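Note sheet for the following structure.
The complex is shown incomplete by one protein chain, all other protein chains being positioned as in the whole.
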């Protein structure tokens, strides 16, 4: 078998193919850097948090978000690759939603950014569809048996965002203050109870 | 992830656990060496070949072999671990048999010896039950479509031996000369036509 | 392709190695591999289905043991070699050692539609069964739902069938559904009450459940 010991280091492999493509005049790294920089600077869970906070304070927005998420999210200025077919699934006292991509790493880039390593790793991908309640408990999120767990395997075009429940005792908070409470994990569904 | 780079060399790992068990007085390597030596010297496909050759020359033995293989094989003096529940499956013009262990490495030690590496490796174990005809063709054994392929996954106690067809033109050969023609691969089923 | 990338339900991977937060790229090579993935697929004349399948074709042990962006690197470089843009010798010489590529593509655009279809045949509430066809090539129907019964819970628009796209079958539109499967339908006695899995599936993956 091909042991990793005998393989060129990963840095050398990346550098090799990149250099050859640049020398052939095929790869424009400067132009691609602009795109990558855009992802790094403009995308991330703070965007999704704004969507969630708006839905909490604006019942009509919440309706639009649940009915046609892509358009509703675009109202806040978020969209683009891996975000142009959005569906928002809402947690309720009786339902908890969990998002996974068992086949690869599909994730809503505009609202959550690029996915964390654990989301793309075999342990999460294999277990989320098989034993979600146990998996969540191991991750510190205990879902009691009276709550149905709905797992969403994003195996096609749609990318999912979980709409978590608004924490109790936040009636006086502004939309901006509410957005601060919303975590990345709550929008994937590996967290349920947000804290103030 | 645990990269193999960071792991102690396999030789050092084997030596470590062995040394500790010996020092604790738990492992008697000399006694075990006798067993291993027995496997190395006394077991192997030459045993199976004798069984096959006998079945070719002695129709009554063939019947006993197909009806109660363990006892028939014991007549020739072969038996023991991984050979005490034998079943022999017979190739015919209409049927070809192939043996695999998808879950691990089960193999008839007394008649074939310890299994070769490829028999225990993922490629053979995964493909033998899914695309046996293609797999055999890749290995040089073309089974025409009019021949049924019967795969035997030895997932319990039974260990299988394939009884290949006697090659044409061997009418004059002695049992001993016939045994020379019988290959390991023909008794696993990855070879079909034996040659003189 | 029933490969190890098709991870749903496979056991033995242990606990999730969760991190509260992390940079998108923890090492510089990851950022460069991502950039290569963005640009390289087009240079190879490949599409999204081909890109995904290029990683699925990796050696299974390498796939499971490597950091995520090594999938991108290995997949895209395989596409570039297969397209004749670069040679395996060229990249290995430059890298100063072996550069493992993915295994050959075994897929064919058979059993997938050749004509666009955008009108949905099924509606919300319809019972469907996922076809059991275990293709050797790319598909977005995970193995753990093939042959299983579920209920349509959402009808989405039509999009290109990945199985065709990945294997030279071109861009063929076909409706997509979200199908709900009870945990016990998927895992039998090993499943749980109160858990359901929803999988997004192209219409050509589905049959009416009689």
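Note that the chains take the letters A, B and C in the order they are written out, and that residue 1 is the start of every chain.
One rule holds in what follows: a residue touches a chain if its C-beta (ideal position, glycine included) is under 8 Å from a C-beta of that chain, and two chains touch if they have at least 3 such contacts.
Note that the structure is predicted; figures quoted are calculated from it, not measured.
Panel shows subunit C; residues 1-4, 9-14, 56-65, 103, 106, 111, 131-136, 146-147, 187-191 of it touch the chain omitted from the view. On the side of subunit B, touch with the chain left out of the figure occurs at residues 1-2, 4, 6-21, 24, 26-29, 32-33, 35-36, 39-40, 85, 87, 102-105, 113-114, 116-118, 120-127, 129-133, 135, 138-139, 145-158, 184, 190.
One rule holds in what follows: only the chains that are shown with their structure count from here on.
Ranked by how close its C-alpha mean sits to the mean of all protein C-alpha atoms, the top chain is C.
Subunit A and subunit B have Cα centroids lying 51 Å from one another. Note on chain placement: the centre of subunit A and the centre of subunit C lie 18 Å apart, centres being C-alpha means. Distance between chain centres (mean CA atoms), subunit B to subunit C: 37 Å. The residues of subunit B that reach two or more other chains are 3, listed in rising order.
Touching two or more other chains at once are residues 65, 67 of subunit C.
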